[in-house]
Every structure is written in structure tokens, then in C-alpha cells.
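In this view, the complex is presented without one of its protein chains, the others remaining in place.
Presenting subunit A:
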Amino acid sequence: MIKAILVFNNHGKPRLIRFYQYFPEDMQQQIIRETFHLVSKRDDNVCNFLEGGSLIGGSDYKLIYRHYATLYFVFCVDSSESELGILDLIQVFVETLDKCFENVCELDLIFHMDKVHYILQEVVMGGMVLETNMNEIVGQVENQSRLEKSEGGLSGAPARAVSAVKNMNLPEIPRNINIGDINIKVPNLSPFV
């Protein structure tokens, strides 16, 4: 079982949190901080497994993580999951994000947290791995976006127009600057079949 999936950046700012076991909000934040503390001090060339922090899990749990550019993807799993399997799963998840967002970068995750959640929901459900086939995942995600579009989307055209107008009045807002270098680079690892 997967107990939690955390995505945060190099500064420990959460970009996606998904707990499959209930923790109150302050506890969740503490777990994120502790996990970040554990993970961030590790070099990139050490192993990707960590014995669970004291807050989450216990001896049966492990943190399995990958570090892509500015983001850490951390899965907290118990001993029923294969360590290498989960590493591959993280890869599948990130590659799926890359496909769905077309060259995913941290900003995509920041502004479209909901969408990232929907993608994750097609990969992991209730702490168990639902699908590992990327094409299948992408297909289902796209079908659902299409369905959403046919319904007119959450914020229909008028709202978008207004938000554009609102932003026009504030020219000093730095928008989408220096995204060039924070693209997550997806290394070509052997895909998981």
C-alpha cells in the first residue's frame, strides 16, 4: 500500500499532497516538513530509499523518492510494494505529467494542482496502484478532459476574459517568467512494462 504521495519543490513548498490515511492538516504539514528535511539533504547520487521518518508509518514504511529538476516526488509505501517497482511508477507518473502538460514544469503543477490530482487518480487509487500503462492513463485523462470541455469547463469563457482584464490592470505582476530552466527533465530510464 502507498500511504502518501508528496510532491514538493527544492524549498519544501508543497505542490501536491495526497495522503491515503487521515492526518490532520497541521500533522500533514509537519510530515511534509520532516520529509523535505530528510530528502533535501541527500545527494543526488545516493540511493532513493529512506527508512520512514518517525511521523509517518514506522518500521514497515519506506520513503521512495525521485528528484527531477526543482521537484521532489516522494512516495511513502509499506513493505508490500516493490521498491524498484515504485521507482518505476514515479517515472511513469512524471512521464504522464509530461505528456498531459506537454513539457511539464513546476509552474504547471503550481497552477493546475487539480489537474495533477486527476492524473494521479488514474495511477494510484486509495493507496493502491491502479494502472501502470502510460497510454491507458493518458487516454483516460484525455477522455475526462474532453468530457469536461463538452460541459463548458469550470471557468467558462467570461470568467477567463475577466481574469485577463484584471491582470491587465496590474502590469507589474511578473507572469510566467524564467520558466525555461525549470522544465522537469525526464531522463530516459527504461520504461516499466
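Definition applied: contacts are C-beta pairs under 8 Å (C-beta built on N, C-alpha and C of every residue); 3 or more make two chains touch, one makes a residue touch a chain; residues count from 1.
Convention: contacts and distances are computed from a predicted model.
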Missing subunit (named according to UniProt) among the choices "Protein BCCIP homolog", "AP-3 complex subunit delta-1", "Electron transfer flavoprotein subunit beta" or "Auxin-responsive protein": "AP-3 complex subunit delta-1"
Sole residue of A:N9, A:N48, A:T70 or A:T96 that reaches the chain not shown, by the stated touch rule: A:N48
Missing-chain contacts mapped onto subunit A: 1, 14, 16-18, 20, 22, 24-26, 28-29, 42-43, 45-51, 80, 82-85, 87-88, 110-114, 117-118, 121, 125-133, 136, 140, 143-144, 147-148, 151-156, 158-159, 161-163, 166-167, 173, 175, 192-193
